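For this depiction, one protein chain was excluded, whereas all remaining protein chains were kept in their positions.
Chain lettering (A, B and C) follows the sequence in which the chains are written, and residue indices restart at 1 in each chain.
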Amino acid sequence: MSTTMHRIEIPTIMEVDSNILKNAGAYIKRAGINRVVVLFGEGIRELFGQIILDSINSTASLTLLETYDYDDIKIESLMPMAFSISSNTEAVIGVGGGKVLDAAKYIAFLKNLPFISIPTSTSNDGFSSSGCSLIINGRRTSVHAVMPFGIIVDIAVIKNAPVKFIYSGLGDIVSKITAVFDWYYEEGNRAARVNDFAAMLAKKSVNSIVRMPYTQITEEFFLKEMVDSLTMSGIAMQIADNSAPASGSEHLISHALDKILEKPQLHGIQVGIATYLMSLVQQHRYKRIEKFLSDTGFFDYVQTLQLRAEDFERAIELAPEIKPNRYTYLHTEKNRAMAKELLRSDNILNKILK
Amino acid sequence: MSTTMHRIEIPTIMEVDSNILKNAGAYIKRAGINRVVVLFGEGIRELFGQIILDSINSTASLTLLETYDYDDIKIESLMPMAFSISSNTEAVIGVGGGKVLDAAKYIAFLKNLPFISIPTSTSNDGFSSSGCSLIINGRRTSVHAVMPFGIIVDIAVIKNAPVKFIYSGLGDIVSKITAVFDWYYEEGNRAARVNDFAAMLAKKSVNSIVRMPYTQITEEFFLKEMVDSLTMSGIAMQIADNSAPASGSEHLISHALDKILEKPQLHGIQVGIATYLMSLVQQHRYKRIEKFLSDTGFFDYVQTLQLRAEDFERAIELAPEIKPNRYTYLHTEKNRAMAKELLRSDNILNKILK
Amino acid sequence: MSTTMHRIEIPTIMEVDSNILKNAGAYIKRAGINRVVVLFGEGIRELFGQIILDSINSTASLTLLETYDYDDIKIESLMPMAFSISSNTEAVIGVGGGKVLDAAKYIAFLKNLPFISIPTSTSNDGFSSSGCSLIINGRRTSVHAVMPFGIIVDIAVIKNAPVKFIYSGLGDIVSKITAVFDWYYEEGNRAARVNDFAAMLAKKSVNSIVRMPYTQITEEFFLKEMVDSLTMSGIAMQIADNSAPASGSEHLISHALDKILEKPQLHGIQVGIATYLMSLVQQHRYKRIEKFLSDTGFFDYVQTLQLRAEDFERAIELAPEIKPNRYTYLHTEKNRAMAKELLRSDNILNKILK
Partner (left out) sequence: MSTTMHRIEIPTIMEVDSNILKNAGAYIKRAGINRVVVLFGEGIRELFGQIILDSINSTASLTLLETYDYDDIKIESLMPMAFSISSNTEAVIGVGGGKVLDAAKYIAFLKNLPFISIPTSTSNDGFSSSGCSLIINGRRTSVHAVMPFGIIVDIAVIKNAPVKFIYSGLGDIVSKITAVFDWYYEEGNRAARVNDFAAMLAKKSVNSIVRMPYTQITEEFFLKEMVDSLTMSGIAMQIADNSAPASGSEHLISHALDKILEKPQLHGIQVGIATYLMSLVQQHRYKRIEKFLSDTGFFDYVQTLQLRAEDFERAIELAPEIKPNRYTYLHTEKNRAMAKELLRSDNILNKILK
């Protein structure tokens, strides 16, 4: 029929469970891949190189072509790197944190190869999305790359990552609430078209975890839910074909902070704080967000960071220019004023920011 | 690249909100459709015909070709019907309950046309799935049809449907817990391959609602979550390309009851009871399921139906033959025995069944 | 990107060569299919049953579930047939002429299974297209089914089919010239949008053969070109998502003759004659068509059939009503008149028709 369904692409390999790093080779081979190149983030080879390389080498007719320790996300370095890897590579595997995953993802994109994402910490949804943060002309820039062909997350590994990465992941998840609300606001103002399935996924991903009972955030059942939610968030962007379902005004504040601060905090930490702030501006589900960020200990952790309210104030001013083509709550003067006012008047913000 | 991503199809129109029936024409036209045929379920035209037909007729360059009142799901009736509708039809719209949606869905399938699903009650996930229950050679048979091109659910309409439909919808949702567990059990026994994204969607769809706070089940916020969950469940089956993520041993019991009983209950009612039973057999999240079905009033409603334990006993026996190619918990003698034993020993089952 | 490429589907198995029937099982297994059902046309099992069934049975882990001798294209017979085949069938194979291929194709469509097309004669492009000619309510009706998942044509088999099937195939191929010209005419009259790639394929398919040197039409090199051309014609329809690239006014005349005549001739025979006639009306490439149909012996064969000009005259009158939504050359009074006049005045038509 000429009126066709909306067709979307999702990862072929999606494995999220405890102690599964040792199965990586089997998952990859089962998906039809025969020859791989592996990139490890800084210090990652020492921690997980053995188990992953053993898993690949012990898998029948799966060949390890090359391995690298690579963390460089400058595009002028990635380019020659991409065109220097073995010409018969069938997939590029990235193992580690955000930088090596972005590097491997972009190399796979340039070579038109499948990218397999093996995050050792999940501080944001980058491990499951097609987006990529590179340094272009000296500036951090978000560019399109490719959706992971495979996602392999070992919960036991995530559990043992520094707790700040877990807080960052939680901050990134809760942001779906304000992001989706911004998206509907944009549609209401004829500045965007909401993709209902993407919005539904984003909402389900956050609702299932913020409403979840748990004793401590490092219990595997809870971490699995977190990783599943971040994965769905990445896929929601893929379905929408843009970042709107996962990134609204709260992300603009974080992007602005990245420009302002000497040493920005983890993406999800900044986003989490901004999410609480924006939920007050939107007057939407702020109680739920406050409860979640309090109960999980997110706010207590933030308080130790000594962040300055004045930096957030400048970030709020800068926010709209970050994405001039969008129309979030922060794209109106009135809401920016309200946001800045809340930095002073809200008790929690007063407590966690200097 | 030769190793391609997993490509899936999702509805182009997906609108779930209150008082949106009046926008149906606009949604359909916006999706590029110009000429439609509408099928109403029994008695539905009186209730919603006016508002829907007005919406279509008042939409510029959207033409209403024909309307029918049609509830017949016998394939020998559907066939000539399908080939008698106007040859320049661009989409088939079904409005009402399960039967008319199945009829319209199958007509659309035979004519290779988009199907637009407008349920007036959501007692199961049929409104959002590609499956179809027809009468073939005198027997209810599940056949493949086509994924809805559009899904339009007016929450205000769902709210006013008889409460039994809501209970049935809730019963169908909670069943994802036992269904997904059966699916992993099958994979563990090498009888199936789990599609991880489909399983993730099914789990998120049920988790977001069973963990949700609400004052009464007829409040719109709660009903929207229920409809979203049923929609995701339908899409999860589409992604898995089979019904496993949404239908396990608990569904087999319900299918068996359909054969046994003179007057079977609503699909979701039977499924909900069987889900509680199977969660005890699986020893998996039965407390959560018990709490949800108790708090929502599902069990109290079931008690009024005077269902007989002995019918469930026979259904448990019949279950494996319903889908001989699958391998759920009920496909082993030991578990069937345990299930039958629980019919006698479990307090809740004793209370709600005769 | 939101502006997506035009995505089309083509057969996964496409094998056209001499003496390859014996490889059928290997081709099918290589495409990932494990369990098949085979339908043979009338009298086909005697001729080719052994070699095909041996090929399947001798292929490791490829299972033959059921075989049928089946030629019934009445939809009321196909329906129960479709739902009675083994529930674990993975593909439906049709072996023989037009009827069994249409039957197997429709059964595959109803069961959502891959269809594998093994024509033993190629009198038209049905073996490679998604269309299907069934008897519905007693009348031959063209309905949508499914594109073949596999096409296996043994040239040695085609070579030994009665020569009338070859003439019919040639008549169907040459018709792409007038069909595509009608399509552009329709676009010029704002009654259609030409798909340029589909038109290009249709033109290349006919041009490569009408310009080809050969000594006799039964030589394998020539027959392979013919089968390739018919295959491309079927795929061109798939790409256009309608039959326009392969079927114009000349096909309408043939469809009309099917209604008029007690015993219609082979589709491609009627189409070939009508193509020559319409090329004169269109004043487009009629010399090339005349040369091809003369040199191949098509006209000489037709002369032996004793067809009556008056039947063609009535068919010309009936033509436009066959597809009222189209706008071919025959949809204007003036051209119908010219066509009828040519039946009397053209020397070749006078010679081959009574």
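Convention: a contact is a pair of C-beta atoms (placed from the backbone, for glycine too) under 8 Å apart; a residue touches a chain by one contact, two chains touch by 3 or more.
From a predicted model like this one, the values you see are computed outputs, not experimental measurements.
Undergrad: Return the single residue from C:39, C:113 or C:266 that touches the missing chain.
TA: From the options C:39, C:113 or C:266, the contact with the absent chain belongs to C:113.
Undergrad: Of the listed residues A:46, A:76 or A:341, which contacts the missing chain in the full complex?
TA: Checking each option in A:46, A:76 or A:341, the one touching the absent chain turns out to be A:76.
Undergrad: Please pick, from A:87, A:283, A:304 or A:347, the residue that touches the omitted chain in the full complex.
TA: From the options A:87, A:283, A:304 or A:347, the contact with the absent chain belongs to A:87.
Undergrad: Touching the missing chain, which residues of subunit C?
TA: Subunit C touches the missing chain through residues 1, 3, 5-12, 14-16, 31-33, 90-91, 112-114, 147, 149, 196-197, 200-201, 203-205, 207-208, 211-213, 225, 228-229, 231-232, 235, 239.
Undergrad: Since one chain has been left out of the picture, which residues of subunit A touch it in the full complex?
TA: Counting only subunit A, the missing chain is touched by 75-76, 79-80, 83, 87-88, 110-112, 136-137, 141, 143-144, 325.
Just so we're on the same page, only the chains that are shown with their structure count from here on.
Undergrad: Centre of all protein Cα atoms: which chain's centre is nearest to it?
TA: Chain nearest the overall C-alpha centroid, as shown: B.
Undergrad: Taking the mean of the C-alpha atoms as each chain's centre, how many Å separate subunit A from subunit B?
TA: 33
Undergrad: Would you kindly tell me how far, in whole Å, the mean C-alpha position of subunit C lies from that of subunit B?
TA: About 41 Å separates the centre of subunit B from that of subunit C.
Undergrad: Between subunit A and subunit C, what is the separation of their C-alpha centroids in Å?
TA: The separation of the two C-alpha centroids amounts to 52 Å.
Undergrad: Which parts of subunit C, given as residue numbers and ranges, touch two or more other chains?
TA: Not one residue in subunit C touches at least two other chains.
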